[in-house]
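Input: a single structure, listed below in structure tokens.
A single protein chain has been omitted from the complex, and every remaining protein chain is retained in its original position.
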Amino acid sequence: MGFTNRMIGRRAFGAGAAVAALGAALPRGASAQSGFPTRNFRVVIPTGQGGGADRLARAFDDAWSKLLGGRQFEYEFFPGAAGQVGYELYVNRRDPDAYNLLFGNMGPEMIMYALQRPRFRFPEDISYFCRTDIDDSAIFVKNDSPFRRVEDIVAEAKRRPLNVAVSRIPHPASIGMLALGEAQGARFNLIPYGGGSPTLVAVMNSEADIGALPVSGLTLQRGRLKVLGVFARENVLADLTENAPTINQVFGTRIPDLYSSRAWAIHTRAIERFSDRFQILEDTAKKVFDDPLFKESMEKVGQPAQTLRFGDRATCTEYALAMIELANRYRQQLSAQR
Amino acid sequence: MELDLATIADLFGRSFSLWWAIIPGIALGLAVGVLPGFSPQNTLIILLPVTLAMDVEAALAFMISLYCANHLSGGIPAILVNIPGSAGAAATCIDGYQMTKKGQAQQALMLSFIASVAGGLITSVAVLGVLPFLAELGLILRSVEMVVIILFGLTLIAVLAAKDMLKGLIGGAFGLMLGAIGTDQVYSTPRATFGFLELYDGLPLVPVLIGLFAISECLVMLEEKFGGGSKPATQQRPQWADTLDGIRLSLRYWWQIVWTAFLGLAIGVIPGAGAYIASFVAYQQSRLFSKTPEKYGTGFAPGVIAPESANNGVTSGTLVPTMAIGIPGGSTAAVMMIVLQYQGITLGPRLFQDSPNIAYGVFVMMTVAYIFMIPLILPMARYASKVVTVPVHVIVPLILGLTVIGAFADREYMFDMALALGFGVIGYIAVKTNYHVTSILIGVLLGPIFERYLLRSLRIGQGDIMVLFSSPIANALWVLLVISVVLPIWRERRLARRAAA
Partner (left out) sequence: MQRQGSDPPPIGQELIIPALAVGFTAYYFWTVQELAWEAKANGIVIGAILLLLVALLLFRVGWRVANRQATLRFTLGGDPETDRVRLMLMALMVAFLVVLPLLGTSITLGLMLFIGMWLLGGRHWPSLIGVSVITPLLVWATLIVILGTRFPLGPFEHAMAALFGIGPVD
């Protein structure tokens, strides 16, 4: 939303409401940049309204919009089938004209791609070009849980299968739990709650013994939840997670870094056909990371600044392909096909 | 989290001074609620540019009024033309439309408005008093308990089917099967989608609702014009006497309003449980405890009161987990959270220390929004009931056109319009062959969430079905469930025996 933070008061409200509602529809004067963009962008989000991707996209576009001649971003939400609906719809039913974008969570959605074989191909049909964050997967418990360290969890899971609340089965955090179990001979019973929020609740109300989620959402629940370990080379959020260790440190395992990464994506055909437009998008998206406004709005929505890390098209593609490979390795446990 | 009277008074004062945001919110909410297909969360998403730019308290007041008013007006088309404006009002059709057919449209509207406003008012005030306790309630009720709570709603299928049990159950089972369309809860694998991308996320509620109720009702209505079918007794002019009669009825059943509102509140507190669960469970419970259960379904006042009061009780409930633990209770609450976070307000337990004016303020605003609705409802009942005097040849094309457009508006798929027409035909056949459409709808609505909670419970029990009986609260609920199924049967037997004697 390219709106300034000016507060609307009573007098301005009537007029303001009408203008803002019409804002998207009314044609504007010539944009600051020559040619592209001449109209607003339409963004497909393959998860629900008010979810993580929704919040991050809106926090990002404040700064991005400024660099794109004040053009706004209009969001459409197509959740379903772990992102399959949104991706298929974007690839097959949106014009590849560089005005239609997608903002998704590369990790879970590329696992979905590997497991569900949707009707599009990566990276031939769609390319990620701007990673916004690296959000490491973490194991967490309720604050008053008997498990004080991640070692306690593994020890118990060797005795009996532990119930693990996860957002979805096809998710990096879930793969992390499976990999940890495999390496340590522990058994984890994954229970998908279909989103971050219900997963948090399941651990808070002790329905599940432990949980595994991207770490940034957990930092908001400090005091209720405790992070015991992260699936990463280092814990960049050590100060917000009571110095939780990394899993590989504790167990000497070699589990790959498992993180969620939100990213902007575009039709690969749009890159080929409108390379000039794509150039502008790529350059401006990168510049957003230099804008203090960007960090500020991200922190406002609860995304710690340490997690914000730009990644270009090559980085994104490499990560996505690695995720697809990983998902294929755990296909048996992750997929319903028997 | 101490609250003294001075703070409360101050919060009330501030909320009243936000009238300029509350009144447009109410107006928009009422309009959006009448049209099936336009949900409060979609409206709020569209209006985000406006609310993000507003002062945070004003934005909240606006969003809350819109949300509450939306729950109030969903009952209007349900009563007048048998078309629920939202899924939460589907249960209102059962008795509301029967009242209209008996020529009591105004009374039914008054009942629905008073129940909604009173239910919302009572619960939002109550929340202020017991907020910390309520926040815990959301954490006490887990998947296993939810399985039983949803079963309460599902028993309504059998209740509605009293006339022909076998057919009613077939209708309900058909609905449940249809509700199982879409990706599974554990692995996200699509099932029975006929290859349509549009069905991956399950059968969409709005087109099904529009088809089963609105379109099928249009096809039935043609009888009034051509078939010489019984014309509903609606030709009389709206009279203030009818409005007063509605008020009298509401006062008579005030206790119904109170307890069903609290039922709605309790269900609303559970994250993920929506207004439609509350309204069906409330209807079922209300009938269960009634001395005259046989009157339900024939245009009986408590049958209108229970679902309406409960679905407004939900409005107070959904915001509890949002404020107290920072987890939205529903999609409308999720959108409100975006606005709050954007303004730098961290939700969760600390909110009560950091910004009590927001934490308690939202419930005060809600109370005030309901107070503002009171003067609106008298004239609204009087004039809205005029809808039934519009001639069939005008109203049928209008309903068809507007609801099919509503079917599109929810998800913006052309597919949904065709789906609505398809369900219109199914609904018409069901009506004409005495398979209760409400039973089918209950299946479609409650089926997916039933499966979700059931499978979660079974996964938690690691395959052991006894997990369903593993918690004291759930076991207590099971006992209540058994009682609520057996009691009516036993009572009927006894009545029959007495009649025979």
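Letters A and B name the chains as they come in the text, with residue numbers starting at 1 for each one.
Here is the rule we go by: contacts are C-beta pairs under 8 Å (C-beta built on N, C-alpha and C of every residue); 3 or more make two chains touch, one makes a residue touch a chain.
None of these values were measured; they are calculated from a predicted model.
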| item | value |
| --- | --- |
| Option from B:Asp95, B:Glu217, B:Asp242 or B:Glu451 whose C-beta touches the chain left out | B:Glu451 |
| Sole contact to the chain not displayed, among B:Ile22, B:Met417, B:Ile442 or B:Ala474 | B:Met417 |
| Touch list for subunit B against the chain that is not drawn | 43, 46, 166-167, 169-171, 173-174, 176-178, 180-181, 184-187, 189, 191-194, 215, 218-219, 222-223, 225-227, 391-394, 396-398, 400-402, 404-405, 408-409, 412, 414, 417-418, 421, 424-426, 428-430, 432-435, 447, 450-451, 454-455, 458-459 |
| Positions on subunit A contacted by the hidden chain, ascending | 18, 21-22, 24-27, 39, 74, 76, 336-338 |
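Simple rule for what comes next: only the chains that are shown with their structure count from here on.
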| item | value |
| --- | --- |
| Subunit A-subunit B separation of Cα centroids, rounded to whole Å | 32 |
| Residue ranges of subunit B touching subunit A (in the complex, touch as defined) | 20-21, 24, 41-42, 45-50, 52-55, 58, 138-140, 142-143, 182-190, 197, 200-202, 271-272, 321, 325-328, 331, 333-335, 337-338, 341-344, 346, 348-350, 411-412, 452, 456, 459-460, 462 |
| In the complex with subunit B, residue positions of subunit A that touch it | 1, 3-10, 13-14, 16-17, 20-21, 23-24, 48-51, 54-55, 58, 72, 75-82, 84-85, 88-89, 112, 115-116, 161, 163, 168-170, 189-194, 197-198, 200-202, 204-205, 207-208, 220-221, 223-224, 297, 300-302, 334-337 |
